[in-house]
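For this view, one protein chain was removed and the others were kept in their places.
Letters A and B mark the chains in the order given here, with residues in each chain numbered from 1 onward.
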Amino acid sequence: MAEVSPDVTENNGAGVVKENKLTIIACSGDLDRIWPTLILSTTAAASGMESSVFFTFWGLFALVKPGTRITGENWMQKMLSVMNPGSPAKAKLSKLNFAGAGPFMMRKLAEDYKTPDPSALLEMAQEMGVRLIPCQMTMDLLGLHREDLIEGLEEPIGAATALLEMNKASVSLFI
Amino acid sequence: MAEVSPDVTENNGAGVVKENKLTIIACSGDLDRIWPTLILSTTAAASGMESSVFFTFWGLFALVKPGTRITGENWMQKMLSVMNPGSPAKAKLSKLNFAGAGPFMMRKLAEDYKTPDPSALLEMAQEMGVRLIPCQMTMDLLGLHREDLIEGLEEPIGAATALLEMNKASVSLFI
Partner (left out) sequence: MAEVSPDVTENNGAGVVKENKLTIIACSGDLDRIWPTLILSTTAAASGMESSVFFTFWGLFALVKPGTRITGENWMQKMLSVMNPGSPAKAKLSKLNFAGAGPFMMRKLAEDYKTPDPSALLEMAQEMGVRLIPCQMTMDLLGLHREDLIEGLEEPIGAATALLEMNKASVSLFI
């Protein structure tokens, strides 16, 4: 009888076993990378997949408390203004269907639209069940502590644990 | 008897079932991202894998008709000139073997080389059986309609459907 490792589930007949799960390594601080990261991870959660995001390198900046190091600039509007030239009014926003992720996201987005910031979008992800995980090594490199990061995050992990997450996930992406 | 979901094939013994398939999320409009996207997706098709590309965010610009919004600049030559300084003559191009994808691609490339544009390369991908899929949300954001995009594309889908594509694919990449 094949013995199954608790960490990497693998049986000789079928190889590594994949769970219905999305894991993203969010390595970039660019707005047009954080945006698809949040859309994919929340859509996965809304579709019944497990969903986790590992924030590392520049990506970790998205988890730092606004008051701490990130200037309070309106990045969501900035993103929208680039992709949608003109005046980004509420009516315009209502055209977004966000991939059928449901009215919850729409309401939350519309509600937060007046004062959008990374925390708002990340909070939405958390409410939808996306696990947000900071990279321990990057925190060490930057001298960041848990209290510098937003609330509600998972315990920081390293690359080895992140690899275990990806090894079990049916979809793993580096963004 | 295990019941298999029609969308996400999953059995308890072996986890999510993976088909012999490549799915790429083409999120970038940069030439040096579109280029590997097309090489990988056509090579996969030539190797007998199913192959699909989901064009989203800046990546969707590659699917817009040249006459509509993209300036007709010679992007393939531009790319080649960056990677291959000197005069990119036909003889030089013949050194490209494109990963054994067969003479079809070579002939098509050589033939199109005088007037290369995104449509030509994408048409080649289509002829090799790569499914090109626009992102509905991005179309909404940009106010684009089907008639603004090149011919022969799949129906636009959202992130949830793209995730289902990736969940079945043996290789999923975010480029």
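We take it that a contact is a pair of C-beta atoms (placed from the backbone, for glycine too) under 8 Å apart; a residue touches a chain by one contact, two chains touch by 3 or more.
As the structure is a prediction and not an experimental result, all values here were calculated from the model.
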Seminar exercise, completed: Touch with the missing chain holds, among B:40, B:63, B:137 or B:163, for B:40
For this session: Considering the whole complex rather than only what is displayed, give the residues of subunit A touching the chain that is not shown.
Result: 8, 10, 13-16, 18, 25, 27, 56-58, 136-138, 140-143, 158-164, 166-167, 172-174
Seminar exercise, completed: Against the hidden chain, subunit B presents residues 9, 11, 13-14, 17-20, 22, 32-33, 35-36, 39-40, 43-44, 46-47, 49, 80, 83-84, 95-101, 170-175
